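Omission of a single protein chain aside, the complex is shown with its protein chains in their original locations.
Moving on, here comes chain A:
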């Protein structure tokens, strides 16, 4: 690439002929000292069909051919999930993540904590999601300039600079239809020209000068049940993982404190940087100056001593006949004790064995699909009514001649229960200091299935 052009002459400026000579005499260091460059060197975005659709270099340019090692590993791994996140090549190390059908492949030259890079790449993907509503190839291609500006702000010389969404949004305004219209008329830009004040203060996550006419603070307590249920219906492993997602639209610099009725339930907690750790340690109160907008306040695990009430049960009968090309499939889902709440949004997905050709089933409720390529059966049940339990029953067609699948597939269940935190966690009160107005406060509880698996 280099040197393919004729020596370009500037249009208006003719350097003194001797000036050029002087410069030529200078020994050029180029390429000599590359040995110690830390952190992220380059980033390639690759879609599922193996096209590199975006590349960004923070230091000198690394050729696309480095991705060949990645493709090689991808081929070896068969499915995308198994591509190793860290690949070693003769001159570089590739650390990649897979998000929303895109591989984010970063090129590293020297020792670096791999989690550092992985966490950062996820932050990049989160930011795209935040800016464009989705983190997809088309969204990135459509907004390539903003993507570039973002990457430029997020990383300097391969070291993260600004990753906080509140700050980025002050530096580079997210695209909206209105703004793009305005910009095209007035010629103004999406780029902020002052340093976000947050960068310098002790609260880098909050932007300054926030103003709302309606001041609101919402907290969603979302709990997920991770469980493995064995064949006989007994619980092998169950655990409750929760998060509190917040949507805070408050003017000025509110100082909030959130307290729980039963904070002892929380066994292991991770905090948004805004939370004052000390207050939590001493009083078990969440005290913080919130970022503006949506963010995850805490995530927690409920201590494992507590028995987890599993809200659904599954009756299943899956069998494959020896020396025949068919099998039977019969699954019923029912609610257990739920404190009077209904279980809704129930979806069951099953990865059927490879030998399965097709399935002929009847569902008493909801609809099912079977993808003969990926062998995934999805049954969208909806709400469970205790009076009439949903059931899916029918025949499984197997490849003739293939050996009988040895193991029955496990069933992955998703469900949702509104207005219930399965652990019993309850928010006691929310107080606001530092501002005079009275905000509208809201707390919502929801329980979901996390990694909920029934072995059959």
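Following the convention adopted for this analysis, a residue touches a chain if its C-beta (ideal position, glycine included) is under 8 Å from a C-beta of that chain, and two chains touch if they have at least 3 such contacts; residues count from 1.
Heads up, the rule we're going with is that contacts and distances are computed from a predicted model.
Participant: Which one, "AP-3 complex subunit beta", "Translation initiation factor eIF2B subunit delta", "Vacuolar-sorting protein SNF8" or "Mediator of RNA polymerase II transcription subunit 9", is the UniProt name for the chain you do not see?
Facilitator: "AP-3 complex subunit beta"
Participant: With the full complex in mind, choose from A:49, A:213, A:282 or A:323 the residue touching the hidden chain.
Facilitator: A:282
Participant: With the full complex in mind, choose from A:341, A:383, A:426 or A:455 the residue touching the hidden chain.
Facilitator: A:455
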